[in-house]
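Mind having a look at this structure? Questions to follow.
Yeah, one chain of the complex is gone here, protein chain that is, but the others are all in their spots.
Up next, chain A:
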Amino acid sequence: MSSNPYQDGRGNKDRTITKSGGGTLNVDTGTEQDKHTGEAFLIGDSMTGGYGKTGPDILHDCTIAVNKGEIAVIVGPNGAGKSTAMKATFGMLHLRAGSVRLDGQDITRLSPQARVRQGMGFVPQTSNIFTSMTVQENLEMGAFIRTDDFSDTLAQVYNLFPILKDKRHQAAGELSGGQRQQVAVGRALMTQPKVLLLDEPTAGVSPIVMDELFDRIIEVARSGISVLMVEQNARQALEIADKGYVLVQGANAHTGTGKELLADPEVRQSFLGG
């Protein structure tokens, strides 16, 4: 409960999305680990901050980067700040230090909505579709900011997720978990983003559906879109990842290609169960 008497604690409403402006831009404080972020397309550089202006720091000098057309995965134990790190790159956090750059441009001060216009697509973990609207309407709403003809993009999304084409006049709330996630990803793809942020896309879906979703995500990345995702299923996610970040308590613990991390005995020991 906040101290503002007009508000209530409607918990699941992520009000940080409405935050105007953004964090402050400070000098890069640098990190001790080598992360090879020179060619990064999207980079959240040495981010320190938490929710709200006065909230405690959740991220401590955390760096996340993704290259063009690659898949970067953030893994780590519960409460490590995985989602928080990703939301920070999307402007949903108050950064006290560090910066976010997209294609070489500093976007640290932009609001999330402005970042969507800059070419970022974000798929939240929960309530990521318009349940009362049809699949097609969901996709149309994804393209709301586009004033040009988006029928090509619509066809591409239907091509990527053929099941959605069959169900395009059905209310999105009536679909299964996996299909909902496809709608959510499809909605984000409608703006033709250059970077796609996925917050636990496979949460609550069966292993078979999960494999299929990962296949689709690889396909998205092959089409030149950078993908940054947070995953619970660390092993599978690292297998498809070009780059992996292991976060512990809001700080970078291990960084490397997916294969390197899978082979790293320390990572295996602590996060992948041996």
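Heads up, the rule we're going with is that a residue touches a chain if its C-beta (ideal position, glycine included) is under 8 Å from a C-beta of that chain, and two chains touch if they have at least 3 such contacts; residues count from 1.
Here is the rule we go by: contacts and distances are computed from a predicted model.
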Completion exercise
The chain missing from this complex carries, among "LIV-I protein H", "2Fe-2S iron-sulfur cluster binding domain-containing protein", "ABC transporter permease" or "STAS domain-containing protein", the UniProt name "LIV-I protein H"
Practice task
Touching the absent chain in the whole complex: find that residue among A:47, A:72, A:116 or A:227.
Solution key: A:116
Fill in the blank from the handout: Missing-chain contact among A:133, A:160, A:240 or A:262 belongs to A:133
Fill in the blank from the handout: Residue positions on chain A contacting the omitted chain are 4, 6-8, 13-15, 17-18, 112-113, 116-117, 122, 124, 127-133, 137, 140-142, 144-145, 187, 191
